[in-house]
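Here is the structure we will look at, set down as structure tokens.
For this view, one protein chain was removed and the others were kept in their places.
Presenting chain A:
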Amino acid sequence: MPTTVLDAAPNLAALYARAAVTARGRGGELPDTHLARHGVGVDRAHLAGYARVCGLPLDDVLPATYPHVLSFSLQMALMSDRSFPLALPGIVHVRNRVELLAPVGAAAPLDVEVWADRLAPHRAGATVDLLASVRAGGREVWRSRSTYLSRGGRAPEGADPADLDVEVDEPARTTATWRVPDDTGRRYARASGDVNPIHLSGLTAKAFGFKHAIAHGMWTKARVLGALAGRLPEAFAYDVQFRKPLYLPSTVQLATAPSGGGWDVAVRNARSGAEHLVGTVRPL
């Protein structure tokens, strides 16, 4: 398990460009490389920008979805590397589970590490899990599993099938209606660094087969977290499945129901009822 420690966050736009020109002819096994950054400090202005875009309160502990942003450039660096078996352009986030093991303060430097796991066959291609772990003072405080789908990607023969389903009693009662404006993708891209073209404009989204720009799944997930502010356990797992793309602009409805000491949540299109996100919050 070789670990490469980076001094600075990689440039995401450059990674996308590299991934695009090296997209063809990928395949084979997952690399066992771990990528890490040590002593990562949280930029308060960046955190404030993220909180504003996602409707999260601004205080001295990180929202449970924020460490994903800190780990994201490492994920991209791993996936854009030529040794990675799936092509990055057009890849979609289909499931994300974060575990907040303890409140993470904004002041302490963090050690962030990511690696790839579980290349799995899917009817539309293959999925891969990117795992991330965040430590503060040597203790793991946060971890995540992000599952990405590569249409047309190939998994090794005989691998276990993809695991995308979050077990949830889908809540029926609507608790909020949100108008999601068409610049949501661009605003979240600025706040998170995720400049995947499918989120930025209709034109760039069409190039990858989407009829309009779509919201980042992690934006939707963070927005739901903001709606639960003050009503969350101290340590919890927050597991969601991203189902239908959330086209911009849209009006969506949040449904919540208390369950298992946490919450069951769903975000659906207000007009068609299409499910964009379903998930659970459970105390740890």
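Keep in mind that, in the parts below, a residue touches a chain if its C-beta (ideal position, glycine included) is under 8 Å from a C-beta of that chain, and two chains touch if they have at least 3 such contacts; residues count from 1.
In the analysis below, contacts and distances are computed from a predicted model.
The chain not displayed here is annotated in its UniProt record as "Acetyl-CoA C-acetyltransferase", chosen from "DsbE family thiol:disulfide interchange protein", "ABC transporter ATP-binding protein", "Acetyl-CoA C-acetyltransferase" or "Ring-1,2-phenylacetyl-CoA epoxidase subunit PaaC". Considering the whole complex, the residue from A:6, A:20 or A:106 that touches the absent chain is A:106. Contact with the omitted chain, checked across A:21, A:45 or A:172, is made by A:45.
Touching residues on chain A toward the chain that is not drawn are 44-45, 48-49, 51-52, 57-60, 106-107, 229-231.
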